[in-house]
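For this depiction, one protein chain was excluded, whereas all remaining protein chains were kept in their positions.
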Amino acid sequence: MINKYTTVYHASSISEIQMILKNIAGISLVAGCTEIARRQTGRALHLQANVLSLAKIPELCTIAKTERYIEFGPCVTLDAILQLGKKNIPDALYDSVCTIANPGVRAIATLGGNIAAKGQRLSTFAALLALDTRLEIRTPYEAAWIPMARYFSNTGKPQSKDPEFISKIRVPTESWDISIHRRIGQSGIVTDRTASFTFLVKFQKNVLADIRIAYAGKFFFRKREFENLMIGRTLPLSEKDMINLMDKAELFFEKDLFPPSYERKCLFNLLEESLRELT
Amino acid sequence: MIIPFELNGNMVYIDSNPGERLVHILRRRFNLLASKEGCLSGRCGSCMILLDGNPIPSCIVPVFQIRNASIVTLEHFSKSDDYGDIKEGFENAGVSMCGFCDAGKILVANAIVSSDVRMSKEEIKAMFSGNMCRCTSIDDLVAGVKNAIAIRRKRKNDK
Partner (left out) sequence: MNEGDIRFFSDLEFPDQYHGVLIRSSIQRGHLVDIKPPKLPDGYHLYTATDIPGENRITAMGTSIPIFAPYEIQYYGEPLGILVGPDLDTVLELVSEVLIETETLEPYEFGEIFASSQVVGKRILISGDPDASFADVASVYESTSEIGPQDHYYAEPLGVNVSIANGKLEVYTATQWPFHVRTAVSAVLDLDPSDIVVFPMAIGEAMDGKIWFPSLLAAQASLAAVLCKKPVKIAFSRQEDFLFSVKSAPSQIRYRTSIASDGSIDAMIVRILINAGAYCPLIDEIVDRITTAATGLYMIRSYRVETYALRTNLPPMGALSGWGEGHAIFALETHIASIISQRGLSPLEWKLMNMAVLGQKTPIVTASSGNYRYDELFSAICTSSDYLRKYTAYEYLNHKRKGYRDGPLRGIGLACGFQGNGFSGKHPGTSTYSVEITMETGGQVHIRCGSNSESMRQIIRAIAANSLGIEESLIRFTGTDTESMPQSGPDTLSSKTTILAPLIEKCCATIQRQRFRDPLPITVKKTWKPSLKEASFMSLTPAACAVEIELDPATYEACIRGIWLSCDAGLLYNKHVALTAVKKAIPVALSKMTAEQITIRDGKIAPKQSVQYEVLTPSMQPECEVTFLESGEQARGIGSLAINLIPAAYAIALAQITGRQITGIPVDAETLYSFFESEATEK
């Protein structure tokens, strides 16, 4: 049933957001609202009692590119990201956005909303995680840059004492020799099975210089210790290397958190398929 | 809450619960019926409108989001020459239209036709991934769009 008592606040700048957060406890931040709409089937959309709309705040809709990274405001729409063109953003990010919903929804859904969705991790999460994305997190009092891998948690993020929001998303734009992004589950709709996998590799001469592997679905994984096992290895990998790495992967992706299942099998299949690119 | 916005070129104000879906506002308050209530999940395209120039499914937009935005419905768009190009292109391709999801097909087609980017058949099909038309085949839709591109190019050249 529609909440008749929703109060919507509009801010026009980051400082206004901070002031509202300071003054109204428990306020809910919204942008495109596509995630809210996706989970509801009622005639009207049920909103929280207090809602702060971020969608049109200019400071949150900017895109700035430097030599080493591209910075998105959290309210940049997914369509705006695609409009930049594949040449101007990391392939993995572009490929992940292409699989989301449909063009109409992408024109209002935002990158921040996609990252911050509660429960199941959505489509850009794995790509951004693999790219070592950093988030500018603001509270009413301060701002700090935090790696995405540290900001989110599988076991429930500890409640920070102050309300906070993502004010910038900084994505490194280094080029990768191999960039694989795969979606598990039907494109265009989010189901229980939906997940994403990203695999990035950089090599220098015949040495594996950097590797990133990320998975995001009901929970997310990025195991630097596992990645470090491979960095510095001579390429191509041998069949024996492959078998050893796949055995080690079993240990890193804990069975108690990620029990044997279709999703786990897909992750390992994708991992094996991607590592074979190095053989 | 009071929400001001531009509707089909005119400034309007409504007093509404913020969570009401835009499609219902358009239909019930303004009697703009070309946007239909189909899936209520942004997947079928029956409720498509132009929000600040972009084709958007109005069923997933809570009305508070359109504050100071520009909304154009199919009724208004259908008075334009651009609409004529799409209609003619679809008719020439034999696209069947029962009318229910016209808004989605026509506004998406116009977005493709208006785009500077030359699209392949697969890319055009992908643009219709938010349209659930049961009356026509996707091949006819693609053919209709290609016709419309040629018609618009000719119209603009003739000017």
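When the chains are written out, they are named A and B in that same order, and each has its own residue count from 1.
As a working rule, a contact is a pair of C-beta atoms (placed from the backbone, for glycine too) under 8 Å apart; a residue touches a chain by one contact, two chains touch by 3 or more.
It should be emphasised that the depicted structure is a prediction, and the values quoted were computed from it without experimental measurement.
Chemist: If the hidden chain were put back, which residues of subunit A would touch it?
Modeler: Residues 1-2, 38-43, 102, 182, 184-186, 188-193, 262, 265-266, 269-270, 272-273 of subunit A touch the chain that is not shown.
Chemist: Which parts of subunit B are in contact with the chain that was left out?
Modeler: Subunit B touches the missing chain through residues 27, 31-34, 36-41, 43-44, 46, 73-75, 77-78, 94, 96-103, 125-141.
One rule holds in what follows: only the chains that are shown with their structure count from here on.
Chemist: Could you put a whole-Å number on the gap between the CA centroids of subunit A and subunit B?
Modeler: Whole-Å distance between the two chain centres: 30.
Chemist: What residues on subunit A touch subunit B, complex-wise?
Modeler: That would be residues 2-4, 6-8, 10, 32-34, 36-38, 41, 43-47, 51, 53, 55-56, 79, 101-105, 107-108, 187-189 of subunit A.
Chemist: Residues of subunit B touching subunit A in their complex?
Modeler: 1, 17-21, 24, 40-43, 45, 48, 51, 54-57, 59-62, 64-65, 67-68, 104, 108, 111, 126-127, 129-130
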